[in-house]
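Omission of a single protein chain aside, the complex is shown with its protein chains in their original locations.
Which chain is which? They are A and B, in the order written, and residues in each are numbered from 1.
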Amino acid sequence: MKKSNWLLLVFGLVLTLFLAACSGGDDSDSSSEGSDSEGNAEESSAEQVLNLIEVDEIPSMDPSMATDAIAFQWLGATMEGLYRLGENGEVKPGIATDHEVSEDSLTWTFNLREDATWSNGDPVTAHDFVYSWRRAVDPDTGSSYGPYMMGGVIKNATAINQGEMDVEELGVKAEDDYTLVVELENPTPYFESLATFGTYLPLNQAFVEEQGDQFALEADTILYNGPFTMTEWNHNQNFVIEKNPDYWDADSVDLEKINLDIVKDTSTAVNMYETGEIDRVGLSAEYVDQYAGDERMRVIEEPTLFYLKMNQTRSEALANLNVRKAIQLAIDKQGYTDVILNNGSVVAGGLVPANFVNHPETGEDFREINGDLVPVVDKEKAKEYWNKALEELGTDSVEIEMLGDDGESAEKTAEYFQEQLQSTLPGLTIKIKSVPFQERIRLNEEMDYDLQVSGWGPDYIDPLTFMNLFVTDGPNNNMGYSNEKYDELIASTSGELAQDPAARWDAFLEAEKILIQEDAAISPLYQRARTQLWDQDIQGVIVNPAGPQYEYKWAHIE
Amino acid sequence: MARYILQRLGYMIITLFIIATVSFFLMKLMPGSPLGAAQEKLSESQLEIVLDKYGLNDPIPVQYYTYMKNLVQGDLGVSFQFDNREVTGILLDRFGPSLQLGLQALILGSVIGILFGLIAAVYHNGVIDFTSTIIAVLGTSIPSFVFAGLLQYYIGVKLEWLPVATWDGFEYSILPTIALAIFPLATSARFMRTEMVEVLGSDFITTARAKGVGKFGVVFKHGLRNALIPLITIMGPMAVSLLTGTLVIEKIFGVPGIGDQFVNSITQNDYPIIMGTTLFFAFFFILVILIIDILYGIVDPRIRLTGGDK
Partner (left out) sequence: MADDNKKNLDHLFVLTEDNQQSNEKINRPVTTFLQDAFRSLRRNVAAMISLVVLIIIIVMAAFGGQMNEYDSTTQNLSWAKMPPKVQGLENIGWLGLDGTDSETIEASTVEAAKERGLARFKNDEEHITFDVKSEGDGTEDSAKVVATHDVYASKDMEDTYFWFGTDGLGRDLWTRTWEGTRISLFIAFLAAAIDLVIGVAYGGISGYYGGRADNVMQRIIEIITGIPNLVVLILMIIIMGSGIVSISLALAITGWTGMARIVRGEVLKLKNQEFVLASRTLGAPNGRIISRHLIPNVASLIIINTMFTIPSAIFFEAFLSFIGLGLQPPTASLGTLIDDGFKSLTTYPHMLIFPAILISVIMIAFNLLGDGLRDAFDPKMRK
């Protein structure tokens, strides 16, 4: 590029000097590097090898202890639970071939396949599920996701986790080696998709106990039963995933190998993609402009929703309904998604994302039915609400603190929202407080903030995963929102309406309207998308709405 | 000499003990919780269970006692963010790449830097002096991430001479080494020049010259030794900071080093790793300072190493 030549010129001198000093090492490498980048494209198509990057080390490969996207991604690739998510969030058979649900929807009986084995040759049985699920809720394990994913779903999970009952009381038992019976606390229509989640993966008791402290710390202290196995794990550096020849459905798996390097910096990753070292890369807003029109670009929509949380307990102003309504309307979200995020994200009009769940009978999208509950922007209306609010508050100036953190474009986001709010709502001062991520979590927990941008991705495919965020005193509420009607509606979806899908659906629709239109509790911002460059010969990688982000089981290279 | 070193080693243990104590309590002051995003999903009572597991619910003096007791036995505990993994193992794992990079950069940077400084001083105020000053100044005035990014883009992507990033053998270490070496190079060149100009102006050099010792003979025989003292002072802490890893370079070049791990554990509130790394850094630092103080005595006999009491 023309203008960067300036800079190049300035640094040229320094560079040449160093290169002269190091030219010894160059030659041997340039040859291998050159042939590599050329040869890769053709060879790999025959080889079925993917070269990818991961943005951080895998924190844990123990299904009970895993808490984050990276861990669930690779647990999902190397292990298999009752079911697996296929295209469009469809549930595909895993270790379970099928299941029956009792009349009252509380007892689920899963029939397991008999040809599934662990990587040490042991068969995968119903006992493995029982052991693993008990382990996840056992207070001695100290799992975070165990009680979160199973509490209130599997019978007695919460009581066991709080030490009030024995682990043996957990509502799961192996009727025989290949029949698993699960008792639920409440009817849970979405249990199928929940059972695909990493926390519900089985574990081989003998192996786990034999490994003790060492379990899941290295590639060879884990047992696999999924389409792939991890064959090499150099912590913080790279790891290798290879096809599992003993997988029950190994015939459907084309991909032989995935090489993963840990690279944290976006521009480094883009540079590696440019030299052909990796086959897929995520683009930041800055790079999307540069690659506009490139046919390798793919926009991946995610059902992850971002919204502005307004804490009603700390600031008198935010306790005022009209202030919150004004804030909902004051920010131009279109400009935000188009110019600042610039990654395909779209403005959100509600809490439940688009293309996530469909009406059980008509198949219509949730978002389409409920529509945009708040317009993209309406500064006039925002001012009206604002003036009304100022009158009610009896003041002409309001100061509100906004939490920022250190994520990508977090700083720009904070600056943009600050400017939008301040310029639309006269008398409003937004103070930005940037803190490290962990501190933000603490402040959120202790409700020691006024405004913050927050995001949520689903844990299972049901509106409830979003809607139960804001029930009174829910662990995720943390903003002092409470509405009896809302709570009742949400409770009814796991209670009396649990077996009436259409009525249950309507309850969700109504609850969302209460939350956003009536109470203006949150201000929806956008539904996230990722813009990535993919080598065009990669086909069949499924992007999941919940659980592991990518499904490589059916991927192949043309 | 032996007595002096023994005494210093004794101090070292006391210093490390104090550092362990101070940083333990500093750690407790650090806001945020080590449990990360997962705790957002937990109810109050579930949170208690997890905190109990890590011993974070004990009174702080108890936690301190436990930590110090384990420390004496060489046990740094297990990491919070990498479930169940030993801190000692993580530190050893990640120190390797940082050490290699740091050593390479230190050697490359200081050797070239000292040469630059020497030449600049000999041709004081000449064109060479000016050029090397400019290079040295540029070296310290371009933010390292900009320099590293440019290196990677032009050498790695445009010219494809060297691998762009990751850590997979010697050729992968060349670009990060260069990026890392620019700072020691610039610093040592400047200090070297300053000191050499001064040394070359002193009487004993004039005497030596008068006795007929050649220009470069003087520089190497008499000048270098005298100019090295302040350089050693400045190079010591620099060596420590290079060898203990640098976040920016490690992040940009995908090096699995300790600098990156350290910053990561700070932002994750992974107390055992922060503590372990702190103690490790401190140990390293004190050791280097001890070596420097001994080197002083060797390079310049005028400095007498004295113990606490004469």
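Quick note on the criterion: a residue touches a chain if its C-beta (ideal position, glycine included) is under 8 Å from a C-beta of that chain, and two chains touch if they have at least 3 such contacts.
In this text, all values refer to a predicted model and were calculated from it rather than measured experimentally.
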item	value
Selected residue (touches chain absent from view) among B:G96, B:G126 or B:G201	B:G201
Omitted-chain contact residue, chosen from A:E164, A:E209, A:D294 or A:D473	A:D294
Listed residues B:I5, B:M68, B:L115 or B:I229, member touching the removed chain	B:I229
Of A:I300, A:L393, A:I432 or A:A491, the one touching the omitted chain in the full complex	A:I432
On chain B, residues whose C-beta touches the chain left out of the figure	11, 14-16, 18-19, 22-23, 26-27, 29-31, 130, 133-134, 136-138, 140-146, 149-150, 153, 187, 190-191, 194, 197-198, 201-202, 229-230, 233-234, 237, 247-248, 262-263, 266-267, 274, 277-278, 281-282, 285-286, 289, 296, 300, 302-304, 306, 308-310
Absent chain, residues of chain A that touch it	1-4, 6-7, 10, 266-267, 284-287, 289-290, 292-294, 332, 335, 338-340, 404-406, 410-412, 414-416, 418-420, 432-437, 439
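One rule holds for everything that comes next: only the chains that are shown with their structure count from here on.
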item	value
CA centroid of chain A to CA centroid of chain B, Å	37
Chain A contact footprint on chain B (complex, rising order)	31-43, 45-46, 49-50, 52-54, 81-85, 90, 93-94, 108, 112, 134-135, 138-139, 142, 147, 149-157, 160-168, 170-171, 174, 177-178, 181-182, 251-254, 256, 260-261, 266-269
Chain A to chain B touching residues, read off their complex	7-8, 10-11, 13-15, 17-19, 21-22, 25-26, 28-30, 33-34, 37, 57, 59-60, 62, 65, 67-68, 139-140, 142-145, 147-148, 151, 161-163, 213, 215-217, 234-238, 261-265, 267-268, 271-272, 274-275, 277, 406, 436-439, 441-442, 444-445, 475-476
